[in-house]
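Take this structure first; my questions come after.
The other protein chains are all here in position, but one chain of the complex has been omitted.
First chain written, first letter: the chains are A and B, and each begins at residue 1.
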Amino acid sequence: MPTDTRRLTGPESSQSPYNFAPCSKLNLSNLEKRPDGRSFEQLRPLFLRTDVVSQARGSSYIEMNETKAICAVYGPREVLKREDFSLKGQLTCDFKFTTFSCRQRRQHQQDSQEKDLSVQVLEALEPAVCLHKYPKSQINIFITVLQHDGCALSAAIMCASLALASAGIEMYDLVVASSIAICGSLTLVDPTAQEEEAILKSTVKLDANAGAVTVAFLPSLSQVSAISSDGELSFETLNKNMQACVANCQRLYPVLERTLIKHQQELEAAKT
Amino acid sequence: MASFTVVKTEDLAAEQGKGPACVLRGQTSDLGCLTRQDGSVSLSQGDTTSIAVVYGPAEVRINKEQIDQATVEVVYRPKVGLPRPEHRKQERVIRNTFEAAIAASLHPRSAISIIIQETEDMGSNFSCCINSSCLALLDAAVSMNFMVAAVTVALKECGEMVLDPTKRDETEAKSVLSYVFDSVNLQVLTVVSCGKFSRAEYRNGLVLAREAAKSVFQFYRESMSKKLLMSQ
């Protein structure tokens, strides 16, 4: 492996000390209560704030208990490469986990999961942004997950949509996202990292229904902008849980709305 | 034919009637050691040697262009391997030092590049790099606000100070300080340090280094005048 000459490097290989610890696996088959004390269909409290990055055009911070992410929006700015010219504006998204955000240390370079999530966030947001209003320019979204405890995708989508709105980028609607993890007859709303891991790595086949669904929803238009599902799910289960996700999105929407109103009020107050 | 001159401080000290006990290690310069560059020098301070070359004022890369002054670029090549963050830091200190020294506003929208190749680090490598770069700039006749001279001082555990330390002095020392002075007021332009030290030690090192810097400037003068005599 070529060594990175632009970073300080430690020994060639190192591993997490927890690889040598007896693993405490979450037993899903007879789960009565979730590890954090929530009921199965309970969402985590959502905390949002705008204007956290002074240098950015718009920015926001999201916290869902132990899942914490920050997002900054720059632009609209000039497209540097001439061949990228288009009359429709371009949206780019860069999703990154910090190296210390997960249980296992992550690398500095963007890995395949992060690239995949960048695309998913982008696809969830694109239908909501009036890109035809920004010809020949690009809008850049940068998302950094500071701590990952499940639902990174939905947190990133909400955080980014709020950052776009606070940047004054014209949009049709805010984007709200929510996810559900499914394991047989058990459904866990807004799963934590521990729960996500337990379901995706469960070796026992539970009537082919084990996975997770994330839905991105435009609440005032009542349209779904993106659906992402992992694992094996029957059509009925998927359908049922997508509807549950949409219902949860509608419950989360007022929080985003209020944060945006507060942001606007602060902006007005600063002007006078 | 390459016109090069070799000046040694030992000769200088002898000429001026000073004893050979010059505080700095013997300096040897070879101005114009390479021919295709605008300015080049190979400078030895004791066993520490570096080669510095200067190109410019020349065309600048469009993204580095400054409309009111020349862009100073410094590339530092270590003896072995690729440049690493420690060399980037060195590069940056050298660049910032010469940004102040070079009269950059005389050459707007152009680039002045300094490339330093470390050939042998036997202590006080930083000083050698700065001094060789300054000589190379003089060789290239780049206009400067002032000349600069760098002197390294090592502080030993016992409180003793060693001027222009060798590699061995540096490893034994509790800290190593490098000072760069301008030629006009002999004020401090750059300081870099490695290791803990007290305030008094900083001051004492400063006094010692400032005195030694004068002989570095004298050395520049002699080197240049020899070169000019040769070319006549």
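Operating definition for what follows: contacts are C-beta pairs under 8 Å (C-beta built on N, C-alpha and C of every residue); 3 or more make two chains touch, one makes a residue touch a chain.
The criterion applied here is as follows: contacts and distances are computed from a predicted model.
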item: Identity of the absent chain, which is to be given by its UniProt protein name, from "Ribosomal RNA-processing protein 43", "Ubiquitin-like protein ATG12", "Translation initiation factor eIF2B subunit alpha" or "Signal peptidase complex subunit 1"; value: "Ribosomal RNA-processing protein 43"
item: Candidates A:S39, A:S54 or A:S112 - the one touching the absent chain; value: A:S54
item: Contact with the hidden chain (one of A:D94, A:E197, A:E232 or A:E257); value: A:D94
item: Subunit A residues that touch the omitted chain in the full complex; value: 4, 6-11, 13-21, 52-56, 66, 68, 70-72, 74, 77, 94, 96, 98-103, 105, 108, 140, 142-144, 146-149
item: Interface with the undisplayed chain - residues on subunit B; value: 85-86, 88-89, 91-93, 95-101, 175, 177, 180-182, 185, 187-199, 202, 206
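Rule of thumb we're sticking to: only the chains that are shown with their structure count from here on.
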item: Whole-Å separation of chain centres (CA-atom averages), subunit A against subunit B; value: 52
item: Of subunit A, residues touching subunit B in the complex; value: 5-8
item: In the complex, subunit B residues that touch subunit A; value: 82-85
